[in-house]
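Quick one: structure below, then a few questions.
Of the protein chains in this complex, all but one are displayed in their positions.
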Amino acid sequence: MTKKTPKKVVLAYSGGLDTSVILKWLQTEYGCEVVTFTADLGQGEELEPARKKAELLGIKPENIFIEDLREEFVRDFVFPIFRANALYEGQYLLGTSIARPLISKKQIDIARQTGADAVAHGATGKGNDQVRFELAYYALEPEITIIAPWREWDLTSRTRLLEFAEQNQIPIAKDKRGEAPFSVDANMLHSSSEGKVLEDPKDEAPELVYQRTIRPEDAPDKATYITVDFEQGNPVAIDGEPLSPANLLMRLNALGKENGIGRLDLVENRFVGMKSRGVYETPGGTILHKAHRGIESITLDREALHLKESLMPKYAELVYYGFWFAPEREMLQALVDKSQEFATGQVRLKLYKGNVDVVGRTSPYSLYDKELVTFEEGAVAYDHRDAEGFIKLNALRLRTLAARKRKMG
Amino acid sequence: MTKKTPKKVVLAYSGGLDTSVILKWLQTEYGCEVVTFTADLGQGEELEPARKKAELLGIKPENIFIEDLREEFVRDFVFPIFRANALYEGQYLLGTSIARPLISKKQIDIARQTGADAVAHGATGKGNDQVRFELAYYALEPEITIIAPWREWDLTSRTRLLEFAEQNQIPIAKDKRGEAPFSVDANMLHSSSEGKVLEDPKDEAPELVYQRTIRPEDAPDKATYITVDFEQGNPVAIDGEPLSPANLLMRLNALGKENGIGRLDLVENRFVGMKSRGVYETPGGTILHKAHRGIESITLDREALHLKESLMPKYAELVYYGFWFAPEREMLQALVDKSQEFATGQVRLKLYKGNVDVVGRTSPYSLYDKELVTFEEGAVAYDHRDAEGFIKLNALRLRTLAARKRKMG
Amino acid sequence: MTKKTPKKVVLAYSGGLDTSVILKWLQTEYGCEVVTFTADLGQGEELEPARKKAELLGIKPENIFIEDLREEFVRDFVFPIFRANALYEGQYLLGTSIARPLISKKQIDIARQTGADAVAHGATGKGNDQVRFELAYYALEPEITIIAPWREWDLTSRTRLLEFAEQNQIPIAKDKRGEAPFSVDANMLHSSSEGKVLEDPKDEAPELVYQRTIRPEDAPDKATYITVDFEQGNPVAIDGEPLSPANLLMRLNALGKENGIGRLDLVENRFVGMKSRGVYETPGGTILHKAHRGIESITLDREALHLKESLMPKYAELVYYGFWFAPEREMLQALVDKSQEFATGQVRLKLYKGNVDVVGRTSPYSLYDKELVTFEEGAVAYDHRDAEGFIKLNALRLRTLAARKRKMG
Partner (left out) sequence: MTKKTPKKVVLAYSGGLDTSVILKWLQTEYGCEVVTFTADLGQGEELEPARKKAELLGIKPENIFIEDLREEFVRDFVFPIFRANALYEGQYLLGTSIARPLISKKQIDIARQTGADAVAHGATGKGNDQVRFELAYYALEPEITIIAPWREWDLTSRTRLLEFAEQNQIPIAKDKRGEAPFSVDANMLHSSSEGKVLEDPKDEAPELVYQRTIRPEDAPDKATYITVDFEQGNPVAIDGEPLSPANLLMRLNALGKENGIGRLDLVENRFVGMKSRGVYETPGGTILHKAHRGIESITLDREALHLKESLMPKYAELVYYGFWFAPEREMLQALVDKSQEFATGQVRLKLYKGNVDVVGRTSPYSLYDKELVTFEEGAVAYDHRDAEGFIKLNALRLRTLAARKRKMG
């Protein structure tokens, strides 16, 4: 089976050096028409320079696509994973993982719109992102051709990449000349850093790695208190002010940043099989995760919560591996979302130098019942004597086991 | 089936007012001989006063048992749950839950030794502890008679309890005269507080509730760095100094306390069916949990870790509910312990005003491989091109699904 | 907390001796008005005699409720559990378990309609059915009073029950005078038998126990072939003939019966803590289970199927224990039903002397692709060389582990 030569390719284009080199390489190597797609996912960079640069590299105006996806990203991708309390390997809030499916989806949309027969991305051959991009492409457009230059070309060192850029008149920002001390991915949910200075998991990450949060040590000496309102598991207001999904996350990011919240230094296991060390900053997401657990704590039934918790690792794994557009993720989402029907109410949080603590929760749908839990027996549906029967039947099988053990004596 | 009248009962006796009332009540109500058992689980109270008080209440010296269980508690109960990273409902480190099986086990041992036919505990009729005590009793001695005074007697208000105490010459400490603003359980792993001032989950827990940790705000302005050494999943040294299990946990407790670490304000779901609000302080345990995840991050295989994580909620639920001496807990422990064979090495942590962060990890058994993860392709067992095949076969079923969807179009 | 004395009670009434005694006992013991509810769940008994008997026992005509629930039972209770392939302890098709929630629901409906403040059932104090009835009552009407005569009264032997019946002019069928050799529960899905002649799990169940199926030995010597059509996981036609849910199940029951299909002799674990031995006959259900697996085998994605399979034991446990109207069951159902969207097509089965075998399956939504699976490489989306990369990356972590093992020598 020979690979089809693509005629037109939609490239996930950031405007940076690497994807500019890819752009050129696609033109020269494949000789195909390139369509660029640049998304605003809240990564905090201007997008217009990307347009300029694409034009400079010979992309026709009608082939340059720039979209502000911030609201869609937060509403349809970030919030669903927070409804699930998803943490990969117990710790990672999936900030990079969750951005890839949306970018892929838009590339496929644009491919259909422009009649392109291929898509390309700038992810490397050892990472998770290549998998996330490509699983999404294939899930949405099974016959699409995928070009992953980092797996194909021979620009396998920084030096050769720069040479290629120079040979092809690709502008190189001054700070890109040298070897970067680490590489960064960013969107509205988080930024992640990895490589070089972080490569030895023995060494503490240097402060320069952190970009989105101040040091806890530098945060205010006085705690900040906020409230987050939820409706059906989604946050809808901060301190009583209704906010759109993206605005709400930006507000939380600002609060997290200034209180030194959301840093994570982690050795994690990639889907492609090796361990890697990364530093993540998820200021708003860290607050949101805690807040969501807070609203669940009074509005979710015990078994609903436990079932959800028991499936969370699987759900997080699926998102991390790139199986967003897979039926098993959708099945789990159906289960999770079913549980969120009454996850409505308000959580109060204390933010202080890296700490986020839930300090209060209220809900019109609260299942917490002071009468039930109070020490003294009341008029409510709880007879102390019921506990005896409850315990005895729960113990019955254990007593049978103990009797067997004794008999064997 | 009528309840047998017990002749001799082993009471879990703290020396406090409540269990002293129970002691007397057992003597007067059941007319039976009482054996007291007082355990040192590191709760931080003198035990000799308990002996004095028992004697005062007429217990024969040979019926007074006082035991220092601290090492056994940490080694055989605390460490196993930390090997599992157990968190109930994603947050609670199980400090109270894990103490009950050990106390129960010792009561049964003493019952056998003294020929007692019953055991008694001071847990109330609405809580989890009655279940934990009694499931353990039954699992170890299936025919034992269990007396749970709080479910049986008519001393159902503070006033009546105090009256009974006065009528029976039970000394009442001054501070026990009034209604306590909350109730406390403590052992070396944690202290928990609940009731009264904590009953409305809307209100922030007042500072007076916290007993084991200083406020993060009052902790040093400079971070403390420590190392924890692990062998097969168990911590064995702090800052290079080998310590016994109990001494190690005490050291971590001191470190946690002074850095304001380990506070948790939670609404949780009890096994007996209602929600309750508690405040937990687990200073050393909070550090240990993070440290253990740190050593696992470089020494555990991905799938070993994921399997363990997926079963952790079940494991934690079992411990919380009181099924310590149940075959399913032992089966899960076998699985967990199998994974810890190489969880050996050192973790470096930063402690700062409530935060615990892993900042470094090393191990002779590390699975982290710089060569594998490095950006540039090396001589190692990773061919960039392998990723394409990996992705394509992982995508195959998604492409088939997409083709179906299109066909139906 | 004293039990409220009920004024009007809705009794699940079969018309048989036991529930007639209960009826009378409720009148005499509680002095309360009794409303009878008799349901046709396809158990194969006339219902009009129940009306006559209720009248005879003094129930007012407006307090006698008789309902044909067969279609609702199969459509809303049986089919959902078959969409999940639910098997308790790997074997039991849940025939009794699934009938209880429906009966309970109707009792609560009637209680509301007639202003009754209590419900009663005839399940014994050692079985699962009491739990199933009562969990459903409470889940639907939290303040309802529940009367479970078998746990309360002193008619604890057959002799005393018969005495009570005679004293109260309750007609006793001749064959009820003696001790029955086993007890039976039946509905359209199955019949179950337990007790007496079955009590020693060492002994083979005698043939007289079986009521719904002929012996495989007595079934036709020639196989019967049938087709079952499915739509979204529900069977809709047999041999091409569209049938309502109840009619379809009856047809399958007839086919199963005459081919000796669906017998199961089992020792199972009750929710109340002990093991029991039962004989089940589920002729149509056994065929349906196999057929449903057949349609899933070509229409469900692998991971959708595996996720569903991994949760099936939990789902079956919930149904068996009586948690039908619980949020966790509903969450799992949402997950299961999401997977059934394309479980549409036809399965062909061979029925022969106790065996049911899927011998053919087709579907407009089939994911089976001859081209993909064929030995010789074709034009399709499968490059033999992809397998190498797939294997190598899947092996990467195993190789790293092996390298560690070797290093440790």
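Details
We call the chains A, B and C, going by the order they appear; numbering starts again at 1 in every chain.
Note that in this section contacts are C-beta pairs under 8 Å (C-beta built on N, C-alpha and C of every residue); 3 or more make two chains touch, one makes a residue touch a chain.
Not measured: the values here are computed from a predicted model.
When the missing chain is restored to the complex, the residue among C:L56, C:L208, C:A254 or C:L398 that touches it is C:L398. Screening C:D109, C:E231 or C:E317 against the full complex identifies C:E317 as the residue touching the chain left out. With the whole complex as reference, residues 1, 142-143, 269, 272-274, 301, 303-304, 306-308, 314, 323, 326-328, 330-332, 334-335, 337-339, 377, 379, 381-383, 393-397, 400 of subunit B touch the missing chain. On the side of subunit A, touch with the chain left out of the figure occurs at residues 301-303, 342, 365, 367, 369, 372, 381-383, 385-390, 392-394, 396-397, 399-401, 404, 408. Mapped onto subunit C, contacts with the missing chain fall at residues 85, 89-91, 124-126, 130-131, 134-135, 138-143, 148, 150-151, 156-157, 183, 195, 199-205, 216-217, 221, 223, 263, 265-269, 272-277, 293, 297-298, 302, 305-306, 309-310, 313-314, 317, 323, 325-327, 348, 350, 352-355, 357-362, 366-370, 372-377, 382, 384-385, 387-388, 390-391, 394-395, 398-403, 406.
The rule is simple: only the chains that are shown with their structure count from here on.
Subunit A and subunit B have centres, each the mean of its CA atoms, that are 32 Å apart. Contact of a single residue of subunit A with at least two other chains is seen at positions 142-143, 269, 272-274, 306, 314, 323, 326-327, 377, 382, 394-395, 400.
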